[in-house]
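Removed: one protein chain of the complex. Kept in place: all other protein chains.
Presenting subunit A:
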Amino acid sequence: MSAVIKYIPDWIIFIQAFIAFSVPLLLYFLYTKLYHFVGKTPSPNVNRPNEKKEPDEVNVPFTGSFEKDMEIIQELIGGNCDFRTREFTMAKLNRRAILVYVDGMQNDRLLNVKVLEYLMFEATAEDMGLPLKAAELLPFESLIEAGDIGAFNRSVLFGHTGLIIEGFPKGLLIELPDGANRAVTEPVSEALLRGPRLGFTEVLSENTSMLRRQGFTDQLVMKTYRVGTRLKKDLVIAYMKDIVNEDLLREVDSRIEKMNMDFLAESGYVEQLIEDNYLSPFQQVQNTERPDRVINEIVAGRIGILLDGTPFALIVPATFTMLLQSPEDYYERWLPSTLLRMLRFLAAFLALMAPALYISLISFHPGLIPTELAITIIETRQGVPFPSLIEVLILEVAIEILREAGIRLPKPIGPAMGIVGGLIIGDAAVQAGIVSPFLVIVVAVTAISSFSIPTYSAGFTLRLLRFVGMIFAAVLGMYGTILFFLLMCSHLTKLKSFGVPYLTPLTPYRLQDWKDIFLRVPFTLMKKRPAMFKTRNRRKST
């Protein structure tokens, strides 16, 4: 009996046990509270009867009387300084008509002149006589009838040219908006040496056409949504009808329908509104500027999401390995691609862990490194008054600031500032004895490694987690670094993107999918689509 009593731990252990119990519980409650707090977005399906109807939903029908219609339009939108009207008489018809448009949104002046010429001098009674047939008989490529004044006004302000003819109780929209656009350029954030030089632009129709132009097929489906509650925008989801998984499609559809935001400025808004876990540091939706990337993923069974007004398309579901793959892997031959891919995995590891490893090696286990090297490093650190965590933080933060500044610097002085910042500050910091020269190497390698990640946003995650890893390393050395790695793995295994576990196909082992993770095997061996999306049509080639 006394032998048993001897082994009952003392009260300090019990207090520690209580701490052991309460900390995870506390964290769990904090997490769930935070998750619910962040996730509490009101669903648009809930009716709020006491709220007034949105002001832009004016549905005044056209009266049919020319003066009265014009009066209403003038009253509603005539106050805008860029609103223009051009009233004229149709000579052969002897009727009055008016063109309404917004300044600066019709670039093709010539066409405007032709339209006017046609309307004023050529349009005959036969053409215009029967109001119902107007749409069929007018020689305009794009002609939409607007049923009520509200819709007509919205379209005119969006850039359509409106035409109202005396005695015709409808507004005609005869020209598509053609505002100022950027030319198609090479994608800036994802430059490649080999591969198409085409990047998405801000115009949705151009972007969808780029996807269409990738190849002849009748299976590529593009579905439009109107998103945004106040300023509405077009959003298109693109997928292959005979490949995509039905359930995935339904899930994407329902998440897009559920978005509730008055204005979606960029596809980043969409990304953040449809992602699975908004507290995770990992991005669960892939973004890209490259049409070839989007079409490749669509053919693999994923779904592309394009938003008007941004060159960044989204790809769902995203998995971890996608972040480290580049389209170029498939354009080059398989051996160099495999090498590059492994190099990228190594770079990602360095970008994440190098400073943490430095801290734990220097502060905790200098015995791990070869003795001569350890002596050299310790000698160079002799003048450094800070612990290694502070030392690393100084230089890491400086590098992060440099990166951030580098984006905003005007192009001509950017490289110059990079040299000033990187070389001179690094060298001066060593000379001044703030950091050790070995650390400058570590930080430089880290920074360069993080630039080799093909997706810019994926680099963010690594940058963020790098600092977490440094803190773990500073507290518990190598043991802390391992704990950090284990925690990260645990988090990744729990994460899902649209129901697809984030770590597929890394785990569970599927030999089929492993041909395209660390390696990129020759195409002749990649005959099937990734199994993880449960696509309908598995075979790529026969």
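Just so we're on the same page, a contact is a pair of C-beta atoms (placed from the backbone, for glycine too) under 8 Å apart; a residue touches a chain by one contact, two chains touch by 3 or more; residues count from 1.
As a working rule, contacts and distances are computed from a predicted model.
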> According to its UniProt record, what is the protein name of the omitted chain, chosen from "Cytochrome c oxidase subunit 3", "Protein SCO1/2", "Spore gernimation protein" or "ABC transporter permease"?
Replying inline: "Spore gernimation protein"
> Which one touches the absent chain: A:355, A:477 or A:530?
Replying inline: A:477
>> For the chain left out of this view, which of A:184, A:221 or A:369 touches it?
In response: A:369
>> To test your reading of the contact rule: which positions on subunit A touch the chain that is missing from view?
In response: 6-7, 9, 13-14, 16-21, 23-25, 28, 245, 247-248, 250-251, 364-365, 367-371, 476-480, 482-483, 485-487, 489-491, 493-494, 498-501, 503, 506-509, 534
